[in-house]
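Complex shown without one protein chain; remaining protein chains in place.
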Amino acid sequence: MSLHLGNASGKPSYSFLGPVGTFTELALKQVAGAKSAKARAVDSVAEALDDIAAGRSTRAIIPVENSIEGGVSATLDALATTSDIRIYGEYLVPVNFNLYARKGTKLADVKVIATHPTAYPQCRGWLAANLPGAKHLPATSTAAAAAGLLENNLADAAIAAVTAGDHYDLAVLAKNIGDNKHAQTRFIQVGLPGALPKPTGADKTSVIVELPTDRPGTLLEMLEQFAARGVNLTRIESRPIGDRLGRYRFNIDAEGHVLDDAVGEALTGLHRFSPKVVFLGSYPRADKVQTKPNGNNSNKDFAAGDAWLKHIRSGR
Amino acid sequence: MSLHLGNASGKPSYSFLGPVGTFTELALKQVAGAKSAKARAVDSVAEALDDIAAGRSTRAIIPVENSIEGGVSATLDALATTSDIRIYGEYLVPVNFNLYARKGTKLADVKVIATHPTAYPQCRGWLAANLPGAKHLPATSTAAAAAGLLENNLADAAIAAVTAGDHYDLAVLAKNIGDNKHAQTRFIQVGLPGALPKPTGADKTSVIVELPTDRPGTLLEMLEQFAARGVNLTRIESRPIGDRLGRYRFNIDAEGHVLDDAVGEALTGLHRFSPKVVFLGSYPRADKVQTKPNGNNSNKDFAAGDAWLKHIRSGR
Amino acid sequence: MSLHLGNASGKPSYSFLGPVGTFTELALKQVAGAKSAKARAVDSVAEALDDIAAGRSTRAIIPVENSIEGGVSATLDALATTSDIRIYGEYLVPVNFNLYARKGTKLADVKVIATHPTAYPQCRGWLAANLPGAKHLPATSTAAAAAGLLENNLADAAIAAVTAGDHYDLAVLAKNIGDNKHAQTRFIQVGLPGALPKPTGADKTSVIVELPTDRPGTLLEMLEQFAARGVNLTRIESRPIGDRLGRYRFNIDAEGHVLDDAVGEALTGLHRFSPKVVFLGSYPRADKVQTKPNGNNSNKDFAAGDAWLKHIRSGR
Partner (left out) sequence: MSLHLGNASGKPSYSFLGPVGTFTELALKQVAGAKSAKARAVDSVAEALDDIAAGRSTRAIIPVENSIEGGVSATLDALATTSDIRIYGEYLVPVNFNLYARKGTKLADVKVIATHPTAYPQCRGWLAANLPGAKHLPATSTAAAAAGLLENNLADAAIAAVTAGDHYDLAVLAKNIGDNKHAQTRFIQVGLPGALPKPTGADKTSVIVELPTDRPGTLLEMLEQFAARGVNLTRIESRPIGDRLGRYRFNIDAEGHVLDDAVGEALTGLHRFSPKVVFLGSYPRADKVQTKPNGNNSNKDFAAGDAWLKHIRSGR
């Protein structure tokens, strides 16, 4: 399904975890230049990545952290196993839930509530206070739950994103019913390998690393590859590799850009250390936090070290 | 809902992530003494833990790793935020999926397949090869999907655990359709704090640890608390704390028992280091792997060190 | 040889690296209560330690760091191989050299200068500027060099400590001729094991540690035994063990007192880690610098950790 038809080849086009009316659509709206581009809503992270591989879209917008739409694990696992995917940007979306119903429905009438299984427990507090006896009908997305209200009578209301109201002719029974008012979801823009986003001084570099062996201490050794170059981590998250219990890969976000000397050298260290390192990309941070210097690890410091090495190797 | 009514007070009783016919029921069957005990199927991990807190059950069986029934994140987050919960055992269950249908249904007739959203993608390969055009109808559990076949016609078939066949009068259209033949799920038995399981030499100790600050290197420092006492980790998994992006807690399984000197001292080190450590328990490993010695860290080595310290402190 | 005869048994008596007139005598003068005590000048660190073992003295004053009198290596090696020696205090002595001669000698007459081989190069700058052609006559100590002037004519002048002038009837040709005006020597007071000096909050603990094997990383592991308990080092100095090249022991001074929980636990960690740990003592720092807190490692923090461990082990 297309939100809008891009009118020219060569222009970027976007697949996003749909349907329309979900939080991912709010992330898409943050992408510079996406407004007039072709956008394609898909059913799963896997389908979004398939679109990229097949050339149906040039970029995909998918959730990666604290997702409401079911994204996190699916995304992390897909990134680890799909070859040649790069991240080009990240976007933070506040998570606000509304309770929608067909026009004319009163709160007291609500017995069955449709929504995605991960959204439902995030409204547990409000539901216990306001609709203590209601039942949950699982839906494949919050937007599908909203859309379903207009298609059948299986549910009386739907919990969905604020953007759902733009797409479906529904009434809002209650606003902002999520228990955590500060919740947000992080989305990423991915595509095939291509020119790296330019370093901005407030960048992130994402990699996936497998540990070489089961012996103790290898996680410590892996972290030392970053520490020895003064590179800070903003996130480290383990995920089972999936072939058997007890084997993990680590999703890591580091401060800085792969074109920075410190990050580049840390990555070559990982490459030697690990049986498998996947480079996911370097891109501007959504929060625009500048990389703090950490010891003498600026490009200038690296250049001075390299010049010194060249000198002592020359025998002069 | 009760599988079986225990006939005596004082006896253990079990809540488990239901409904009957799920993988959790297979874990329950591994629990020594659970056969004749009262067992209560519940809808969520949260409900199982509520049962423990309220005294409706003495123990709960819940999935913790590589879950099919939607357990992992829910369990890890519930363990981190529920006070006074202890793990008493762990159980490994092979993950085998069957395709069930109402009697008389042929494979060629299957257009809509009900199952839990996490089970569906695990059968993607078999479905693409055998039922390429089929649609997914999400259900709250694999067992609910199977049960639904007998209640309405929304779906033509259901993907469910082998144990589902014991509970519902359904035909098996295909056996063992999961893409990963070695998949398994790890379950834990939890309850209120009580006498610790005795050390067996093949034990695990589980804790949840928050890092003290955002400064780089704190993860390394936390790992050193284990390394300095020769304690190996079998699992480390980060989970967002949830108050805002960028803050994590670490779910850690370490080799050994809290009654071992090495583990005990490592835990006091964590207690000083971290603003929050949750002790989840020490219990026999499901895989019965003995703790390998790692340097001089046996109880005997600790006793020798303590005797030496006492001697030098005495001024003799 | 006795400086002064103590008049009572039970009183402390001191051996010190002599002869009288050396820097060690200045250290002895800093020892509380040593003024009226029996003091015995000896020829070597080994002789001083022999006096302790044989009961000829209760305490010995010997140089340990940056020594002028030839002490460092001899002391470090003697401490490593003598059993049952404890340090009870440390003393800092500024190193000031004077040039002494027989009365009537003029600077221009000085052709041969007697002094200890380690003192001579410390005055190289002054000598090059003022006595460029002079020759060095080695002596067993700076004081012996001064004394020798009165006994024979082998040398025209002697480089010796300012205290030498108190003992020998000599003229001062030049004052403070050392090249480094901030030089000082650290001395220690040692004796047989006995009641430990009380913790003052500004203490040092000295140990000697052998590494367990030649494999790389063991030095890192040893340092982690201190780091994991938040114990800072003020000195680490390697010395060859002496049985063959390539094997070292480490002389370590750590902040804090062995009666502090953090230091005590770090020492038991060393005891398990190392094939040989020698405890040399805990004593007040000469510079009176208070131990800075380093993470949560106060006795109070340790007590809280121990109480928590007791609680979780109890099964309540």
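Letters A, B and C name the chains as they come in the text, with residue numbers starting at 1 for each one.
Heads up, the rule we're going with is that a residue touches a chain if its C-beta (ideal position, glycine included) is under 8 Å from a C-beta of that chain, and two chains touch if they have at least 3 such contacts.
Given the structure is predicted, the values throughout are model-derived calculations rather than measurements.
Among the displayed chains, contact with the absent chain in the complete complex occurs for A, C.
Check C:Gly125, C:Gly194, C:Gly217 or C:Pro275 against the missing chain and you find that the one touching it is C:Gly217. Touching the omitted chain from subunit A are residues 193-196, 221, 224-225, 227-230, 258-259, 264-265, 267-269, 271-273, 279, 295-297, 301-302, 304-306, 308-309, 312-313, 315-316.
For subunit C, the residues touching the chain absent from view are 44, 46, 65-66, 70, 73-74, 92, 117, 121, 124, 136, 138-140, 180, 182-184, 186, 216-217, 219-220, 223-224, 227, 232-238, 240, 242-246, 248, 294.
As a convention for this text, only the chains that are shown with their structure count from here on.
Once subunit B is left out of the assembly, the remaining chains are joined by touching only within these groups: A | C. Here subunit A and subunit B face each other with the same set of residues for the most part; over half of the interface numbers are shared between them. Here the spacing of subunit A and subunit C, counted between their Cα centres, is 61 Å. Chain geometry summary: the mean Cα position of subunit A and that of subunit B are 26 Å apart. Among the residues of subunit C, none is found touching two or more other chains.
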